[in-house]
Structures are given as C-alpha cells and as structure tokens.
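Of the protein chains in this complex, one is absent; all others appear in place.
So, chain A:
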Amino acid sequence: MLLSVENLEVKYGNIQALHGISFDVREGEIVTLIGANGAGKTTSLYSIARLAPPEAPKVVGGDIRFMGESILDTAPSDVVKNLKLALVPEGRHIFGNLTVMENLELATYSRDKDADLDKDYQRIFDLFPRLAERRKQRSESLSGGEQQMLAVGRALMTGCRALMLDEPSMGLAPVLKYELFRTLKKLNKEGMTLLLVEQNAKLALDIAHRGYVLDTGTIAASGTSEELAGNPEVRKAYLGG
C-alpha cells in the first residue's frame, strides 16, 4: 500500500471538515475522490500534503500512512523531498511572474543537483509540447489550460512517484480537459500513481481504477470505477442520472 488514510478527522478551527474517512492508494493506481463542493476533497489532499496552518486543516484524529509509516509529523517540504509525493493544487498556484522554465526549475529546488534533469525537462516537454513552445514566456500570460499543464509539469519536475491532483479540469474547455486526462492516463501507464480529486465525476471515473465518493466529510461509497459508475445513487447524484 503506497498511501493509506485511516479514520482521518480534520478540523478548521471549530468546524469539522472530515469525520473519519478512510481510503487507500496502491502503487501504480489511479484513485479518484469525487464529491460535491464542501465534501472534503481538497481538505483530504491538503492533509496528506501536510500543508501547514494557517491555510491548512488540522488533523484531530486518525492517521495518514505512506508506505506503512505515519506522516503526520512530516514537514510539507519533506513530503515532496523525501516521500516524493507531489501536489497539483486547485487554482494551479503557479509562480505568475516567473517564466515557464523558471517555474519548472524551481520544482527541482531540493533535488540532487547532479541528477539528470535534462531528461526530465524533455519528458515534460514531450508530454506538454505547448510548454516547450512557451518556455521563455511569463507564466501568468499563459492560457488557463497551459497554466494547468505547467502546474502538472512542475509537480512532475519534483521527481515525484505519486501525484495528487486537485480539480485539474476546473475552468478548462472540454477539448483541453480530454487532452489533459489523456496525458494523465499516459503518465499512469508509465508507472505514476495518481490520486485525483474531481468534481467532474464522469471524466474521473473514465480514467480511474478505483474511486471513493465523499459526502460532507464521510465516505458515501467506494469501489472500482465500473461499480461506482453503475451505482444508481452515484449516477443520480454525480453523473446526472
């Protein structure tokens, strides 16, 4: 088991956002968390990424284990550096006044400087040819879709083995959404483990192996993508009938 979340309870101040959820991700899988606004999807990812307060949630119960070991005392920078678990946050959070290339370079911040980085840059540019075209451009001048590609590319540049994506389809035109998800699928084929949080349940279940449905801080349903897509309640609530 690569990542397992056990009875996780999380609070923002006095408001409890997660009421003891459990889910796990195996190596090489695509697992998706789907659910409506406020269900606790982003909170789950932020907790796993160990982002520090003030913006981040406080874990009050349960445990998060990575390869069997609790990571509740791990610093956010070490989640990326040592565990090689990268996050593509909702809203992209790219460095707007840096160029595309500089954004990617920053992602190698704590990587071994002797490592063969050129190969990794090339891999990103193969996955997202648009980024190669715009590598010298300030990233705030990119379109929304390109910014999302940059956010994913930047996360990959950290040298991660697992990627958490928070609503990557948000604000993208349908064509771009499909293109992005095809790329994610391709990444997974190459061995990348993905934990995908999505509002667009159909799209997410299309590429995921397994999924969990979150509802107001609890797990409402879980199973393989086919099971979830066939579940009448899930269909009604998240897939439009």
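In this section, a residue touches a chain if its C-beta (ideal position, glycine included) is under 8 Å from a C-beta of that chain, and two chains touch if they have at least 3 such contacts; residues count from 1.
Everything below uses one rule, namely that contacts and distances are computed from a predicted model.
Candidate names were "Peptidoglycan glycosyltransferase MrdB", "Branched-chain amino acid ABC transporter permease", "Pup--protein ligase" or "NADH-quinone oxidoreductase subunit F", and the UniProt protein name of the unshown chain is "Branched-chain amino acid ABC transporter permease".
Touch with the chain that is not drawn comes from one residue among A:A36, A:L51 or A:L117, which is A:L51.
From the options A:I21, A:I34, A:I71 or A:A107, the residue with contact to the unseen chain in the full assembly is A:A107. Looking at A:K41, A:R135, A:R154 or A:R210, the residue that reaches the missing chain in the full complex is A:R154.
Only one of the listed residues, A:G96, A:P129, A:G144 or A:G230, touches the absent chain: A:G96. In the full complex, the hidden chain is touched by chain A at residues 49, 51-55, 75-78, 80-81, 86-87, 89, 93-98, 105-107, 109-110, 154-155, 158.
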